[in-house]
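Moving on to subunit A:
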Amino acid sequence: MAPSQAAQVNLSPAELSFLRSSLSQTPPIRLDNTKGPRDFRSMVAEYDVLPSTNGSARIALDDGTEALVGVKAEVEKSLWRPNVEGRRALSIAAGDVDMTDDDKLESHDNKGKGQNSWIEISVEIPGYRDDDALPVFLASMLTESLLSSGELKDRLYINNRFHWKLGIDILLLSPPLSYPLALLSMTTHLALLTAHLPALKSEKDEDPLFDDDWDAAVPLYPKSDSSGGANVDKPPVIVLAMAVGPNIIFDPCKEELAVADAVLAIACAPSNASSTGPRIVSIRTIDPPSHLTPPAVPNAMNSATGGVAPASTAEALTQRELLSASGVWTPPRGGMKRDLIKRVSSMVVDKGGVAEEVIAALQAIEVG
Partner candidate 1 sequence: MTTAGKIVNNEIHLQSIHHQQTQPHQLHPPEHSDGEPETKKQEMPLDTSTYSLALLRLDGRRWNELRRIHAQINTQAAADGSSYLEMGNTKVLCTVTGPAEGRQAGQRGAKDNEAKVEVEIGFAGFSGLERRKRKSDKRTLEMQHTLSTAYSSLLLTHLYPHSTITLTLHILSQDGSMLAACINASTLALIDAGIPMSDYLVACTAASSATTSDSDNSDPLLDLNNLEEQELPFLTVGTLGRSDKVSVLICESRVRMERMESMLAVGIDGCKRMREILDGVVKEYGKRFS
Partner candidate 2 sequence: MPREVEISIIEREFIQNALQEGIRRDGREFDAFRPLELNFGDEYGVADVQLGKTRVIVRISVDVVAPPPERKFDGVFQIVTEFSPMASPAFEVGRPTDAEVILSRVLEKAIRRSNALDTESLCIIAGLKCFALRADVHIVDHDGGLIDASCIAVMAALQHFRRPDVIVEGEKATVLSTRERDPIPLSILHQPLSVTFSYYEEGNLFLVDADLAEEQVRQGEIIITMNRHGEICQVNKYGGAPVEPLDLLNLNNVALQKVKDISKFIQQKLDEDAKKRDAGGLMAELSAENAR
């Protein structure tokens, strides 16, 4: 059990105020002043670290947070799935292509045959129990983005009776120094990108038989260079962005999060068409720790410095509203404006945007 204070920030109201004002400048001055608003923390990444898994990766950020992901695939018997029938009935009803012929169905690609339950993600964070809010939320966020593209689960289909069950175990090896979502997502991305499944030797509905030769294994995510690269699926990656005043800052560290107005987690997957940028597969707002920071007491409200303490909480609130620009730390309140979400998303997914950079960087690790 790691000490719980790792999750909180121990900054005084004055420090918070200073940090906020420097982050609100144009251009913002970040805690690490060598970095611009769109720069990520530098990282050390490696893949194929665990020989007993189908794919694995380890990423260490320069602030010491480190994550390890192992992807393990096991053959599992499929349950009888009524939705295959249901889907067929639907397509007939819609006057679609007639697919009553069983063989024809099988010879088709595996589209739509995947099940959400074939992918299981578990997140382990030291000091947290399995059922604590943070690991559960992180796991569901990662699962959600991974399932949304739909293509991955279809690739786990072997035949009518068997399928691959993909277990993704995500371990945070260090205490959660900053909000670990982006790190975990990047590590998972790299592990999935480099994961391989043994090549299938059996045909159709036979009991599956696989090639013993690991060199013949097929990558879970097909490589782009083989087929011209037009239609390749890639695992999603989650980018964390925060808003402070007029600025939008990516990959915030723990202290920066403590002064955020709002935090967004955006999961992006590379788009199918090479002409456009990545697409957003899911988006979530995250409650920043700044909401919980204690407010500063301005001189005017402090009887010790000659001010007058407000008589009621309502009075205190109105006085605080007036002070908002004065540099006295007041925890940010409220949510995100729609305009802000739009700005953040366009910065992420635009051609040459942040998401593309991240995906390209992770791709480069595998190639290099």
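Quick note on the criterion: contacts are C-beta pairs under 8 Å (C-beta built on N, C-alpha and C of every residue); 3 or more make two chains touch, one makes a residue touch a chain; residues count from 1.
Inclusion criterion for the candidates: all candidates are chains of the complex that A comes from, given by their letters.
Nothing here was measured: the structure is a model prediction, and the numbers come from that model.
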Touching partner of subunit A in this complex, from 1 or 2: number 1
Residue set of subunit A touching candidate 1 in the complex reads 1-4, 50-53, 56, 60, 62-66, 68, 70-72, 74, 122, 124, 126, 130, 165, 167, 169, 171, 173-175, 177
